[in-house]
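In this view, the complex is presented without one of its protein chains, the others remaining in place.
Then we have subunit A:
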Amino acid sequence: MTLTDQPAVTAAIDPVTFEVAAAGLQSAAEEMGSVLKRSSYSPIIRDMDDFSCAIFTADGHLVAQADYIPAQLGAMSLVVQAVLARWNGRIQPGDVYICNHPYLGAMHLPDINIVAPVFEGSELIAWTGTAAHHIDVGGVNPGSEGPELQDLFGEGLVLPPVRLSIAGEENDDVIALLTENIRDPRSTISDLRAQRAACHLGSDRVLELAERYGVEVLSQIMARMLDSVERGVRTALDDLPDGTGSAEGFLDDDGRGGRPTRIHVAVTKRGDRLHIDLSGSDPQTAGAMNVPWASARAGIVYAVRAVVAPDMGANDGLLRAVDIVAPDGIVLNPIAPAAVSIRHNTCQRFADTLIRALTDLWPSKAVGSSTVSFFCFNVGSTDPRTGRPAVMADVVGGGTGASSLGDGLDGVDTYMSNVGVMPAEVVETNYAVRVRRTEFVPGSQGRGQFNGGMGLRREYEILDHAQRVTFYAEQTHPDFRPRGAAGGEDGKSTRITFVDEQGRETAAPSKASTTLPAGTIVRVETAGGGGYGNPALRSEDDAAADLADGRLEARP
């Protein structure tokens, strides 16, 4: 280990102190994550990890994060900045803010951010924050998502930055408002309190560091953490060849069954700066496929880090090396109150397109595309133990792309997301839904010298009574399947099927909100990842193992 790699910015701070304090902030963020996970009620948080935690500077720049969901992490700073913009001058110790406004950093309504100022005496020295996906925040559909929705108001309850706690006391007004506007207030409010407790724990850790090093030194350390990531990205960029690249990708439709929506990215690299132009993308969509600016920003942070400097810590310093052009009114920068609840599927497609644009610029970094289907399955169900309403939300991953280093991963969430699949035992314990199978789809992967990862087949059976279901997926159109790289084959696209009580199968649309009778089965088979390299170059051992393990059968 050498310490000489650290940039010499502030003479007063020696490299060892910097390293120890930076690691202390990092570990505070990680500890927040483990406390939130362990004390939450909703399976989407505790079993599927759909949440994030981070520490921010006093002026709202993210300096340390627990690596959970890149889509959330890349946007949380904007929430802290929105709180500062609205409440500046009136923020006091013990205040805690809540916000799910997609146009103020929260991305879509279910992602509720809770952020808390850290005060040393009367001085605001930092912020701690958590973002977590809550199963339901009201609106037309259970789960508060719907591709067909056309504005925020149908999607659910919109919370601009307001106070969840005032000077240490819970704000009853906000709790009362939430209770009457969402479908499962009991679990949701408990989880919000768990988020707040995680923020307080993070605050305690930051204060311990402030006590050890002094407020002034700690703020210099945070500034230097931003500088060092900026410097790292600039150095990495500088080492890569100059040039231009571009790529386009498509959504199956506009969320309402209209024509495919185009994402276009053009990139230019000169010296140590990267220029990203999104203006070739389609205008904002009629349905809820729009990506609010906070999410597009998160996509850029993700893709640039993944391609340019995957081993480097992430924080807001990264964006200082990037110029972005994104005109108002495009699908990647819509104008309020355009609906955004399905923005994550667009985000995944955007991440894939941006990665392909960057590898068009640097072909040696090419990899097979991962699935961007992001199948989500929301059910307005009941808890079989209590008979109370319970909203279920599940996500099914697929195959990742192969690379020059090996095969892709089978059956995982991809790119900017890292949500686990809900264990079948958790589904059936908590909801009137049975998971009948969860298995790989042989042949879904693109073949190559290295194969893409296989997609997943999962079947849900509606039990007991008719239930309201919303599901959506991308990449069901065969033209938009995951691409191979360097001569590798493409993966297969995603498909969804209904099976009725008599066993009759019908093709389901890619996106739907509908009521299904008990006994209905919904089957999803997700896309496999793109292959890498000519399949003829696959080693004999790998090819033999593919056969013996039944990975290659074409699906019926």
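Convention: a residue touches a chain if its C-beta (ideal position, glycine included) is under 8 Å from a C-beta of that chain, and two chains touch if they have at least 3 such contacts; residues count from 1.
In this section, contacts and distances are computed from a predicted model.
*Asks:* According to UniProt, what is the chain that's been left out of this complex called? Choose from "Oligopeptide transport protein", "Glycine--tRNA ligase alpha subunit", "N-methylhydantoinase A" or "ABC transporter permease".
*Replies:* "N-methylhydantoinase A"
*Asks:* Of the residues A:Gly33, A:Pro70 or A:Gly139, which one touches the chain left out of the display?
*Replies:* Answer from the full complex: A:Pro70 touches the omitted chain.
*Asks:* From the list A:Asn315, A:Thr400 or A:Gln445, which touches the chain that is not on show?
*Replies:* Only one listed residue reaches the unshown chain, and that is A:Thr400.
*Asks:* Taking the entire complex into account, which one of A:Asp49, A:Glu148 or A:Glu474 touches the absent chain?
*Replies:* A:Asp49
*Asks:* Where does subunit A touch the missing chain, residue by residue?
*Replies:* Within subunit A, the residues that touch the unshown chain are 1, 16, 19-20, 23-24, 26-28, 31, 35, 37-41, 43, 46-47, 49, 67-70, 187, 190, 193-194, 196-198, 200-201, 205, 208-209, 212, 302, 305-307, 310, 314, 355, 367, 384, 396-397, 400-401, 403-407, 409-414, 418-421, 423-430, 434, 436-440, 456, 459, 548-551.
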